[in-house]
Every structure is written in C-alpha cells, then in structure tokens.
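Omission of a single protein chain aside, the complex is shown with its protein chains in their original locations.
So that you can tell them apart, the chains are marked A and B in the order they are listed, and the count of residues begins at 1 in each.
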Amino acid sequence: MKFLFENHSFATRECGQFVDVTDDLRDLVERSEVSNGMALVYSPHTTCAILINERESGFIDDFGTLMESLVPLDGPYGHDDLEARTENLEDPHEIPNGHAHCRHALIGSASQTIPIRDGELMLGRWQHVFFLELDRARDRRVLMQVMGE
Amino acid sequence: MKFLFENHSFATRECGQFVDVTDDLRDLVERSEVSNGMALVYSPHTTCAILINERESGFIDDFGTLMESLVPLDGPYGHDDLEARTENLEDPHEIPNGHAHCRHALIGSASQTIPIRDGELMLGRWQHVFFLELDRARDRRVLMQVMGE
Partner (left out) sequence: MKFLFENHSFATRECGQFVDVTDDLRDLVERSEVSNGMALVYSPHTTCAILINERESGFIDDFGTLMESLVPLDGPYGHDDLEARTENLEDPHEIPNGHAHCRHALIGSASQTIPIRDGELMLGRWQHVFFLELDRARDRRVLMQVMGE
C-alpha cells in the first residue's frame, strides 16, 4: 500500500468563494504512483465544505443566492449570542458566523472521496473539486490523501 | 489488498428519479471476495447525487416536492443565462439545468462509502443505495469500487 498526504494552506477572500483544488489533487495522484485506490479531500474546519461540481461562475453565484435564501447571513443565530452562550468562549473577538456553521451542516460534506483506476482520478468531464468558504475571508487548510497500490 | 472496480452505464427517465444500485453493489462485494474493507459508490456527473435511504415511493415523491420548494426548477439561474455566461459554452444546444447544479451542491454528496465486515456490506435493514438524477432524462454512469482484504 502507498500513502501520500499533503496539507495545502491558503487564504480565502470572502464568504461563498469556491477554491478549485482539482489541479493540486491530480498532481498528488500522479506523484503517488497509485494505480488503484482512492483520493480523499478533507476540510479540517467547521465552517467550510468540500464539493464537487462544475466550474462556472453563474452556478457559483446561483449557489450563493440559494444559501442566502435558505440560511441568511444575519440570522438570528444562538451561536452568535455571546451574552447567552456558555461554551467555546475563548476568543473575546469572535466574529458572528452562525450562518456558516448551519450552511456547512446543511450541505453535510466535510470531505469528498474519488476513486483512482489505472492511475487516473475518475472525475467526470465537468467535475471539479472545490473547497467552499462559508464564513468570511480566513486562513484555511485543505488536506489531501491518496491511498492505494 | 484487493481492488474491484466497475462502471455501470444506464439511462435515466426523468428529474428526481432514484435509481437503486444496491443489488449491483452487493453483487460486486461478493465477487470481490473482500472480507474487510469498504465500498465506494461514485457519480462522475455534476447534476446527480448518491444517497442512502429507504426504498419507498412516498418518500421519493416527498423528496421531489422538497427539492422543488427549496430549489425551483424554473429559477432564475445565472448558469442558464447563456447571453450573460462566459464559461463552458461548448454546447450551443445546452438545456437549462441550473436547478440541478444547485440541488446537487445542496445535497452535497457525489459518493457514499459503506464499510465491509466479514464479507458483508454493512447496510442497515432499510438502507438502499441510490443514484439520484437531478437533471432530466440522460445517459449516466455510476462507478463502484470495492477495496480491502
């Protein structure tokens, strides 16, 4: 079995940004020399998702509009009521982000897993792998792991 | 390590169709002779999801109603505004499907992963694995991969 793991650090610019990590993932699969196996793309954050979809700006804007209609930025959210909250209060300058926690849970995906066959990452023609920022501009990481033979 | 991979091709009939792939997956697990490992079911499309749920027509209709209420078929969607769009315009006959891209991203799952233990796919009593068509009737593929020992 071969294992190749990487941690990519970057800064996001804004809520709703789709960061395309497809090329980095393909590159990792190639360097892994794995013929048969799988690739796992993982977000270690509680307010970001990993999604697979088409890379097209119209869709990305549509999805931002949908998120705002279903889970509005301005709430109200109990998570942001620092007067009432009793847990995880280490940061006195915490910026409200209850919308981002709820959007992440609604989308439901902290990772995506893609099969590797004959050395090829089996993404479909239009599929790109995205790290989706659901909070504000922040320093972020995405973890990529290739496993197989 | 054993790896068994299959690509199943089929045609869907309509938006909202749940295609049950459970029997095909159980058959693949049996043929793989894997005792301990996992099964990955993957959609290479940007407008389909893989879901695990009960096979019951009332639920399937309910979910179609829910999708239409949260992400209506008739939008409007920037993805479908071909006058304004600047990317991925190869197909002059593209049929609007902005709803399907947004529904797929909202559901969030391009795949499902199920453990295999003592040669058994560990689906619960009521669980079936479905390929969910979120666009219209189209030619589709589902990828299945079994890995383990």
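In this section, a contact is a pair of C-beta atoms (placed from the backbone, for glycine too) under 8 Å apart; a residue touches a chain by one contact, two chains touch by 3 or more.
Owing to the predicted nature of the structure, the values given are computational and were not obtained by experimental measurement.
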{"item": "Omitted-chain contact residue, chosen from B:N7, B:T22, B:N88 or B:T113", "value": "B:T113"}
{"item": "Option touching the unshown chain, where A:N36, A:N53 or A:S109 are the choices", "value": "A:S109"}
{"item": "Touch with the omitted chain, as defined above, among B:A11, B:L70 or B:A137", "value": "B:L70"}
{"item": "Positions on chain B where the hidden chain makes contact", "value": "1, 36-38, 49, 51-59, 61-63, 66, 70, 106-109, 112-115, 117, 122-127, 148-149"}
{"item": "Chain A residues that touch the omitted chain in the full complex", "value": "1, 3, 5, 40, 42-46, 70-71, 75, 77-81, 84-88, 98, 101-102, 104-111, 113, 141, 143, 145, 147"}
